[in-house]
Each structure stands twice: as structure tokens, then as C-alpha cells.
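Pasting a structure here, questions to come.
Apart from one protein chain that is not included, each protein chain of the complex appears where it belongs.
Labels run A and B following the written order; every chain starts at residue 1.
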Amino acid sequence: MSHAAHPAPTHYTSMGLDSRKMGFWAFIGSECLLFGSLISTYLVYQGRSVSGPTPSEILNIPVTSISTFDLLMSSLWMVLALAAVQRGDMKWAKVWLLGVAIGGAIFIGFQVYEFSSFVREGLTLRTNLFGATFFVLTGTHGAHVTVGVLWMLTLWYRAVRGKLGPENAMTVEIAGLYWHFVDVIWIVIFTLVYLLHK
Amino acid sequence: MPRYRRHLIPLALLGLGLITACGGPFPQSTLAPTSDFGVEIDRLFTGIFWWAVGVFVVVEGLLLFSILRFRHREGAPVPAQHHGHTTLEIAWTLAPAVILVFIAVPTVRSIFTTSGAPPEGALRVEVIGHQWWWEYRYPELGLVTANELHIPVGRTVVVDITSTDVIHSWWTPKLGGKRDAVPGRQNRIMFRPDSIGEYMGQCVEYCGASHANMRLRTFVDSDSGFAAWVAAQRLQPAPPAAGSTEAAGQQAFQKYGCIGCHTVAGFSAGQLGPNLTHVGSRTTIAGASMMNTEQHLREWIGNPPGMKPGSLMPDMHVSAADLPALIAYLQSLK
Partner (left out) sequence: MSEATGLKSWLTTTDHKRIGKLYFWTAFVFFLIGGLEALLIRGQLAQPDGTLVSADTYNQLFTMHGTTMVFLALMPLAAAFFNFIVPLQIGARDVAFPRLNAFSYWVFLLGGLFMNASWLLPHHPAPDGGWFGYATLTERQFSTGPNIDFWLLGLQILGIASLAAGFNFIVTILNLRAPGMKMMRLPVFSWMTLVTSFLMITAFPVITVALVFLMFDRVFGTHFYLPQAGGDPLLWQHLFWLFGHPEVYILILPAMGVVSEVLPTFSRKPLFGYTVVVYSGVLIGFMGWGVWSHHMFSVGLGPIADSVFALTTMLIAIPTGVKIFNWLATLWGGQLRLTTAMCFALGFIALFTIGGLSGVTHASPPADLQQTDTYYVVAHFHYVLFGGTMMGLFAGMYYWWPKMTGRLLSERLGLLHFWLMFIGMNLTFFPMHFLGLLGMPRRIYTYSHDLGVDSMNLLSSIGAVVLGLGMIVFVINMWRTRRHGATAGPNPWGGATLEWSIPSPPPVHNFDVIPTVTSRLPLWDAPPKPEPPAGHIHVPGGSWWPMVAAVGLPVMALAPLTHTVWIVFVGAAILLYGIYRWAYEPFEV
């Protein structure tokens, strides 16, 4: 929704903020309500399943801790990618952008592994309320990570083609906002669903 | 806007009032309550209504006055440019707040008076909504019936409401407010009917194709009348005399699969449809949507989805020869 190849609009802006960035903050606010509704439903339905498996029987905290660490690290690389773009160091920008995409892809890989092992152990969408709320919540988050990976890859591709430079730092900054937001949401989900399960 | 048009609105309103006064009687009116619950709500509503009328008169009066008084005249100077007035703003913030206090206090009081613990000796009834009929159970009396509720006058009735399929809402307007029948939940209302009589009601939560046909009747009986009704309901219907039309009807009841869904005590134990043990004693059939006459029974059994769209009771293709016997049998179940 941004236009990377061109400088920021020459409009007088009343708040002195880039419009795209402001719009993106509004988007993040809206996303908070999306995840807020999903997380609330998960919490309201916690312990109301009439059959197993229950969270404590099935959640694998050590494995998910690794994927959580991976996602946190990718946020760090995102910071480094933006810094590289801003100072015009496109060599490292390419490295870090690809790193973020790979970090996200690894997280998705972990989630695919987690989902398929749950299905093997007898937890599907239909099994019980825990299955339904768990898969819809973490699946929605996973879809956000997937979109983020695609976004990072397009940025990386444009950097490779020489079409990304310090003049487009705002595009990378907005992609970074998205990435950090998705990361923060995961911290909330990891804490509420995995660490504080009942 | 020519002057004569201004009289159109009051005239139209007057006409409305006149037409409203016509019609009736209104068997589902909320404005003529006959229970403590209904009277409580009516008193609360009347109080709020008169506050609303007061505000209505003030606002519409000011509006009409302004329209009549402050008209543009050619060549008039630009009016004084007032931007606001702090005292006025405070005044018309406080005024509605004060009125709301007079509405809120009785409201909260009513909420708690109508939801307290039931008094000693209350009669408990379980209401279970089905698409599209009502099941009534009297756990203390061991009775099960459908669509027509019998209760004694002057005794508090505790109605516990639930549903087996979709959300319904149980409402007998003259006896008080409605409550939703939510699957997986039990809701309660209580009321003490104060007048003997037959009261109409119906389902008020949209529940699918035949929502409009999911009606009900509530009979408030005298103490002796209620006792007699209970006694009659407890009796098992006598088996029809061999060779009689009713006996042929009972065979048809079995042959066409009616027994799969309907209970007739001592004969069948179906659970999906209404209990028909005493269907002959009811005034209505088919979710209280039609009167219990031979004609209606014939139409209903002959084409249930035609009489009640979406009806879960299918057309069992009862032959013309068997139908009169089946009807005679049902009518004999007093």
C-alpha cells in the first residue's frame, strides 16, 4: 500500500508525520482488536472443552520456545536491516532482509510441524473447543507471519534489483513496524496460551 | 412551505390516534398486565413514558417555535453571531442527567425486585423451546404437555426456560416480560397471575422458517380448576374399545410412524415431537397456531409443511381411509 520507488508525498502534512506511517499505526490499532477478540475468545473458552486433549497434555513448550526465540531474533535482524537501508549499506540490507524472511519461514516451519503433530496426537479443529480456539488464534498469527515473509522477500528482491535505497527507508520502516507488531502479538500468545495454560 | 401544510402533521397524528383507538381487543397487549411482574413493568414504563413525553414537548416545541418565529426576511441584517454559552451548556447537560436519575433509580429497583429468590410454595415449570413448538414440564407434578400452559391463579410461577435447538423467546405479554430460551442455558422469570383467563403469547426470537407460527396459550385457572386439570393430565388415556374407529385410529398412529416422534402415555414413547397424551383436551394444535378442530387436524396431518412452513413433521401420506380414524383417535385423547 506504499509506493516505494518514489519519494514521500510533497503534501503539507498537518501533523508533520508521514501519512503512510500514520495509516499503518491505525492499521496496527485495528489489528489489536482483531487479535484481542481472538485471544479473549480463547481465554473465555479455556477449560470449557467437554473432551480432551487438553493444553497441558499436548503443548510442547520447549519446542515452541525455540521458535519464539527464532521470531525474536528475526525482529533484531529487522532492526539491523532498517539501519542498513537508512545508512545506504545495501549489501547488509540484503543480508538482513533475507535473514528476516528466513527467520519468519523457520517460524512457520515450526508451526507446520506443531500443527501436524497435534493432528497426529488427535487434536484437530473439530476435536474440542481448545482445538478450535487454538488453531484459529495461532493460525491467524501464522498467516500474518506468512504475509510478513512475502513482504520481506519482495523488499529483498527489490534490493537485489537495485530498486531499494535509503530514499525508500520509509517502506522498510513500515514493514519493520508490521514485523515487530506480529512479534509482540506472538509474545502475548506464547505467554497466555503456552506458559499460563490451564 | 404554505401555511396550510403546517396543519397536516397534527391532523395526521390525530388520525393516527383515532385509528389506534379502533381495532382490538388486544389479547397480547403489554398495557393491560394481569400479574405482579407485568404490573411492575407497566408502572416502570409509564413513569419513563411521561418523562419522555415531557422532553418531547419541550424539544419539539422549541423546534416548532424557532421555525415559526425566526424566518428569513429579505433585506434583514445578518443575525447576531452567537458561538455558545457556557451556562446554557452546563444547564442542558445537567437537566437530562437529573431526569435520568429519576429513570435509573426505579429501573435498578425493578431489576432486583423482579429477579429475587422465588417465594415459598411457588409452582415450578420448565419451558423448553423447539422448532416450532413449546414443551412444558411440571417437575413437581410429573406432567409433560405442549404449547398450552396451565397455572393456578394467585400463586407465583417460576418459569425455567431453555431450548434444545436454536434460540427462542417465551412471552405471554399480559403476564409480564419475555425471556430467551437459549440452548445450553437456563433462564428464569417469575410472576404471580392475578386474573383467571386464557392468555395468548408467542415466540419472540426469530427461530427460522415458522417463527411466526410458534405461538402459545397460557391458561390461568382457579385453584379447583387447576387441580382438576392436573388430575385429568395424570390419568392415562383408556385404550380404545376393540373394533371402534378410535382403535383403527390408534393402529394408524402406529402404521404411519407417528409413534416414532410422539408420546401417548401407555402406547408410544417418541420424544421428538410434542407429547400427545392429552392432545384432545387442548384448544389448539401445531404450535398453538390453529384451533383444535377436525377440519384443522385434517389439513395439518395432510400437509404439515404447507400449514407450518419448514415443519419438521413430514407429510406421512395418511390415506383418505385412515385419516378420519386417526383424527377420531387424537380427539379421544382427552
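Here is the rule we go by: a residue touches a chain if its C-beta (ideal position, glycine included) is under 8 Å from a C-beta of that chain, and two chains touch if they have at least 3 such contacts.
All values derive from a computational prediction rather than experimental measurement.
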Contacting the left-out chain: of A:V79, A:V136 or A:L177, that is A:V136
Tell me, which residues in chain A touch the chain that this view leaves out? 1-6, 9, 11-15, 17, 19-20, 22-23, 26-27, 29-31, 33-34, 36-38, 41, 44-45, 48-50, 125-126, 128-129, 131-133, 136, 150, 154, 158, 163
Give me the chain B residues in contact with the hidden chain, please. 1, 5, 8-9, 12-13, 16, 19-20, 22-31, 38, 40-42, 44-45, 48-49, 51-52, 55-56, 59-60, 62-63, 66-67, 70-73, 76, 78-85, 88-89, 92-93, 95-97, 100, 103-104, 107-108, 110-112, 114-115, 131, 165-167, 169, 171, 173, 176-180, 182-185, 187-188, 200, 202-213, 309-310
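The rule we apply is simple: only the chains that are shown with their structure count from here on.
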Centre-to-centre distance between chain B and chain A (centres being mean Cα positions), rounded to whole Å: 51
